[in-house]
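Below, a portion of the complex is reproduced, with chain positions unchanged.
We call the chains A, B and C, going by the order they appear; numbering starts again at 1 in every chain.
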Amino acid sequence: MNAFISTLQKNVEVLTRPSSIEEFKYIPQEEKTLPNIGQLKDIVDLIKSIFFPGYFGVTGRNQNSQQYYTGVNIEKLYSLLDEQIYTGLHFFHTEDTREALKDSAELALVFIDRLPKIKRLLCTDIKAVFDGDPAARSYGEVIFCYPAIQAMINYRIAHELLALGIPVIPRIITELAHSATGIDIHSGAQIGEYFSIDHGTGVVIGETCIIGNHVRLYQGVTLGAKSFKLDDDGLPMNIPRHPILEDHVIVYSNSTILGRITIGHHSIIGGNIWQTSGVPPYSRILQRKAVSSFFVDGAGI
Amino acid sequence: MNAFISTLQKNVEVLTRPSSIEEFKYIPQEEKTLPNIGQLKDIVDLIKSIFFPGYFGVTGRNQNSQQYYTGVNIEKLYSLLDEQIYTGLHFFHTEDTREALKDSAELALVFIDRLPKIKRLLCTDIKAVFDGDPAARSYGEVIFCYPAIQAMINYRIAHELLALGIPVIPRIITELAHSATGIDIHSGAQIGEYFSIDHGTGVVIGETCIIGNHVRLYQGVTLGAKSFKLDDDGLPMNIPRHPILEDHVIVYSNSTILGRITIGHHSIIGGNIWQTSGVPPYSRILQRKAVSSFFVDGAGI
Amino acid sequence: MNAFISTLQKNVEVLTRPSSIEEFKYIPQEEKTLPNIGQLKDIVDLIKSIFFPGYFGVTGRNQNSQQYYTGVNIEKLYSLLDEQIYTGLHFFHTEDTREALKDSAELALVFIDRLPKIKRLLCTDIKAVFDGDPAARSYGEVIFCYPAIQAMINYRIAHELLALGIPVIPRIITELAHSATGIDIHSGAQIGEYFSIDHGTGVVIGETCIIGNHVRLYQGVTLGAKSFKLDDDGLPMNIPRHPILEDHVIVYSNSTILGRITIGHHSIIGGNIWQTSGVPPYSRILQRKAVSSFFVDGAGI
């Protein structure tokens, strides 16, 4: 046991010495301002039960009592948002930001006023996913089962929160969807109506993407940035650097589209493409034909 | 607080007005017929503990008492299946389907009778995964740790449930595996014995795929559909539209195989291929050689 | 009910008959030596709260009381490690391994002594991720939100446990990260300082990879093996079979690099590349230009 105690005491000392902790400055713990991931999940779940009662959450037995549930859920949402927005506003506390001055309660109210708009957009996504999948039998199945809708719910919530100037919280909400679905949409991306993703695992949509209406992506599609410029301090510059996809574009699986380029409307990008330049409307891009041979021995590739 | 109350009341009104809710018809809540995702997880976990006692679930201290545990677990499984199959049968309630007439308890019993068959198939998958990985040291490690087995357990369960005509439930079960492993296998796909997937993230296997025995896929492989035909109502037609892979086919990472084409037996498809036409047996398909240059400045790509 | 009882009894009999169970030998349950996944998660969480107090776990209100928390957390970690290492050492019990003779408590202490080293390496990863993302605003955001860091924490812990000769446990720990992030790093891989992954879903890093310092990968990158040799018993041979990436290599999204080849330092591999041969330093590899046409009808691809 002596070995245990000495190892314990030595490592406690090493791991708590100020130089060790300060190397990566961390949030003063006394203020308890860290976002709470469990509560952010609850926020998303509450919004789902407000938008789609019957599919998510506990709801009224019939249409006439639904108002009571929606009232309670919005009030719960308000409390949770107030608390979490506050933590977000305090996450970075460099002196030159004024974010901390904003009123988290006020922002929560503004967000609640945008719920009907968010719901309307999501309904277009549900229609687009349904229309694009021969296997889907009802909107309900799409709402209840499809990961793309799960990802879009989180994205559209996060996008509004980011638009209100709230830091960190939007990223956590989109990462929750990323972990559950493999779909990684930056909350800063601008995405139009009737957006759909099929299967979705591996999709990446970067911060400065602009996506029109009726766009459809398949699994593994990256809408990313090429190497980025550094500013005078040697830090990467946060400028528009991701693609623009105009209306009615389709991108097939595992393709990579990089840089601030424009994919013209009604274009189709085939699968497994590496695309770093823009294309005009109605383009059709396919991978070069593969090399084919016959397989003669057991050595594989 | 006045601002809060007025915002609350306004949005409760907007979000519960019939036009808003009816836009996307949802399940009458009184009948409480929605599938329960937690119980569907429990169903999968029970089957895992019945098939692989010792690795999953609580089991007997020795061989002689195992029967008590299996008896209890099958009876629990029966109760849960009865309840969840019922919810599945009521998920769509258009008048022309007769599904609701089927007896969920009876279907649960039929499913239980198929457990030995499902177990036998899974054991061939375990062998195939083990044989294909130099790092694997025992069947036990494969059963306990490999995401491909987790995905195959859910797929093979879901496939049998779909074969019994039960809607929605199979999709939820495969989506559970999709979320946990990144492997998205449609429960309608037909997959033979000794099937293996390596790593697996991003694999997509479409609804009408037919896969032979001893087939092996790597991460990121898509077996998908090209654009689909619309029927007279403008709805996509649910017809065979995904590839057929014959016995002993291997597909390397990130390749996309689209359409109702046939990949002949013993073929090898290299990685990052976009394949939309069939190939004869013993084919070997490789991506065209990339363009290579030397890197001179810091600008990256 | 008779149908239920007879189905129940028949299947209990079939599924517990020794031949059925023995087909895939499983761990003798009496010894209770199976690793516990929940406790392994707790181990990772404890280490995260020891390394990054304030971001993870419950911590002291200020710097001066942090020592109490670190002491308690290391002691809890020791107890959990002791128990789980023991289960790992007993997972395989073929007679020719001597692993079971090793002392799990002793190994737990050795591991604890390596915590400062693991923390130091992770701090270089955090810096690399931060430096590579224009959207990141602080180290704290990277620590708290980025899946790449989550994956690297699990990998670096697992790598040290594997280096101590502990079986199975390292794989479970990396699979936990794989499931949450879609990043699949084998605990045997050797990865240098300042390693970063962007987005990450679909990344696969094989067991015998050797990766230098300042290497950066994008989503969907595979560092894998080609077909492997079989030994005299027909079993795959566990020999070096994955790529070597020298310092300052960048690999863009969805590329596949296979086999024991060397990617020279400062090379850039573009996206969607299938690379099975080595390249010299400062190379730059791009996919051949795609075939482009205009889109004339509604038939898609």
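As a convention for this text, a residue touches a chain if its C-beta (ideal position, glycine included) is under 8 Å from a C-beta of that chain, and two chains touch if they have at least 3 such contacts.
Just so it is clear, the structure is predicted and the values come from calculations on it, not from any experiment.
Trainee: Start from the 3 shown copies and tell me what the total comes to for the whole assembly.
Mentor: Of the complex's copies, 3 are shown; altogether there are 6.
Heads up, the rule we're going with is that only the chains that are shown with their structure count from here on.
Trainee: Using mean C-alpha positions as chain centres, tell me how far chain A is from chain B in Å, no decimals.
Mentor: Result: the chain centres lie 24 Å from each other.
Trainee: Name the residues of chain B that each touch 2 or more other chains.
Mentor: Only 182, 201-202, 220, 252, 254, 258, 270, 272-273, 286-288, 300-301 qualify.
Trainee: Would you pull the chain B residues touching chain A in the complex into a rising list?
Mentor: Against chain A, the touching part of chain B is residues 3-4, 7-16, 18, 20-21, 23-30, 34-35, 91-92, 167-168, 171-172, 175, 178-179, 182, 184, 186, 188, 201-202, 204, 207, 220, 222, 224, 228, 235-239, 241, 250, 252, 254-256, 258, 266-268, 270, 272-275, 279-280, 282-288, 299-301.
Trainee: Given the complex with chain C, which residues does chain B contribute to the contact?
Mentor: Those residues of chain B that touch chain C are 50-55, 59-63, 66-67, 70-71, 74-75, 78, 105, 109, 112-113, 115-116, 119, 123, 126, 131-135, 137-141, 143-147, 180-182, 199, 201-202, 218-220, 226-227, 252-254, 258, 270-273, 276, 286-296, 300-301.
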